[in-house]
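Just one protein chain is left out here, and the rest sit where they should.
When the chains are written out, they are named A, B and C in that same order, and each has its own residue count from 1.
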Amino acid sequence: MKVRVFVYLKKGVLDPQGKAVEHALHSLGFNNASDVRISRVVDLHIKTTEAEEAKKQGEKMARALLANEVIEDFYVEVSA
Amino acid sequence: MKVRVFVYLKKGVLDPQGKAVEHALHSLGFNNASDVRISRVVDLHIKTTEAEEAKKQGEKMARALLANEVIEDFYVEVSA
Amino acid sequence: MKIGIVVFPGTNRERDMAQAFQVASGQAPEMLWHQQDNVDGFDLIVLPGGFSFGDYLRSGAMAAHSPIMRAVRQFAEKGGYVLGVCNGFQLLTEAQMLPGALLRNAGMRFLAQDCHLKVEGRDSVFTAGWKSGAVFRAPLAHGDGNYTASRDVLDRLEGEGRVAFRYCDAAGRVKDDDEHINMNGSARSIAGVLSENRRVCGLMPHPENLTEEILGGTDGLPLFSGILEALG
Partner (left out) sequence: MTAASVDLDLARSFGLKDDEYEKVLTIMGRTPSLTELGIFSVMWSEHCSYKSSRLHLKTLPTKAPWVIHGPGENAGVIDIGDGLAAVFKMESHNHPSFIEPYQGAATGVGGILRDVFTMGARPIANLNALRFGDPSHKDTKRVVDGVVRGIGGYGNCMGVPTVGGEVNFHHSYNCNPLVNAMTVGLARQDRIFLSAAAGVGNPVVYVGSKTGRDGIHGATMSSAEFDSESSSKRPTVQVGDPFTEKLLLEACLELMATDAVISIQDMGAAGLTSSAVEMASKGGVGIDLDLDHVPQRETHMQAYEMMLSESQERMLMVLRPDRTEEARKIFEKWELDFAIVGKLTDSGRITVRHKGVVEADIPLGPLADEAPIYDRPTVAYERQPPLPVPADPCGIKMALCRLVASGNGASRAWIWNQYDSGVGGQTVKRPGGADAAIVRVEGTNRGLAMTTDCTPRYGQADPYIGGAQAVVEVWRNITATGAKPLAMTDNLNFASPENPRIMAQFVEAVKGIGDAGRALDFPVVSGNVSLYNETRGDDGSVTAIQPAPVIGGVGVLEDVHKAVGLAFPDAGEILLIGETEGTLGQSLWLKEILNREEGAPPAINFEAERRNGDFVRGLIQEGSVTACHDLSDGGLLLAVAEMAMAGGVGCTLVAPPTDVAAHAYWFGEDQARYVLVTTQPDSVIKTAQARGIPVHRLGRIGGDALKIGADVSVSISHLRELHASFFPRFMGDMRDDAPVVHLDEIS
């Protein structure tokens, strides 16, 4: 199964990258852009045919390594 | 409108991060994980009510700043 | 006194660290490979700077799961002393042995210049070499040094005297929103913190690179002489 783990900064945690990108967008003339946040997506294959199982595995990996739960939240999507 | 820009490495381009994460997942015992690729997601607000317009703007921003088209591709999703 | 310096794939300041202890004590620490799962018999474990596992994903994230880290955690739980510098600090937060996290520098660029630090931590071997309130110079070399933690955690750290070092200017002034002083944008200008029992310390700058006149000064030496004196 294909598993996609979205990892994003918790609400309230400052996003220095997002801030810098927003600033850069403005200086390029995109003045109507705001609330820029940058997240990470980890795509991977899990050797199983069970969507449930794949999702559970993905969540485990996120908790173990892919996300730092002190500052980040995550969610997992599964597709065939 | 909410705009989400996915930025990912072109096929065939080395993804050192993905490689290292895959390795780390294996040493954590997730041996059934493979083909790990890491991408970036940029979420932002665009001040417009037109989905078409928002998407066009998002693509412009991706081309101008958010993606490095020499090695990366991107796609844009819009929601209200 | 037995000191171990942990080497992860990608660690690159282990020799600098060993040299600093050597200058301070005349004795060379031992290098410990990350696959080792035992740190018995050591008095101090040091996690040095570098780019463990390339700092891919997040700085220090993958190293936090290396076999040796289980041993280091147990060592700390039993009251062992642990010092993490730069990547070592990032790693200690990833391993949740210290609170908070280190985000990308506010200016989005790698910072490799000298900063000044104010010594604030109380009752700790890691600050014992200085008088409280002392100011010293130290080199920075990092891309992710922007310390963050929840307000509660920050309040607690401050209340318990667990902010070991704070960024300041040469005269000791702290200004959180001055990018020339608090260069990486850290919350409350925090450059280094202590664990609850004050035996685990993490800091971003590199005192180990200022321990000899010929290398530009000895501002960093009190970290090492202080530890050595306190731990005998």
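Everything that follows uses one rule, which is that a contact is a pair of C-beta atoms (placed from the backbone, for glycine too) under 8 Å apart; a residue touches a chain by one contact, two chains touch by 3 or more.
Fair warning: this is a prediction, and the values are worked out from it, not measured in the lab.
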Shown chains in contact with the undisplayed one are B, C
Which of these, B:20, B:42 or B:62, touches the one chain of the complex that we don't see? B:20
Candidates C:139, C:185, C:202 or C:226 - the one touching the absent chain: C:139
Just the residue numbers, please: which parts of chain C touch the chain that's not shown? 9-10, 12-13, 15-16, 19-20, 49-51, 53-56, 107, 109-113, 139, 141, 143, 179, 206, 208-209, 214-216
Residues of chain B in contact with the chain that isn't shown? 10, 12-16, 19-20, 23, 68, 70-71
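Here is the rule we go by: only the chains that are shown with their structure count from here on.
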Centre distance in Å when chain B and chain C are each reduced to the mean of their C-alpha atoms: 33
For chain A, residue numbers touching 2 or more other chains are 40, 64-66
Which residues does chain C have that touch at least 2 chains other than itself? 57, 62, 65
Could you please specify the touching residues of chain A with respect to chain C in the complex? 13-17, 19-20, 40, 64-66, 68, 70-71
Contacts from chain A onto chain B in the complex sit at residues 6, 8, 18, 21-22, 24-25, 28, 30, 32-48, 57, 60-61, 64-66
Contacts from chain C onto chain B in the complex sit at residues 53-54, 56-57, 62, 65
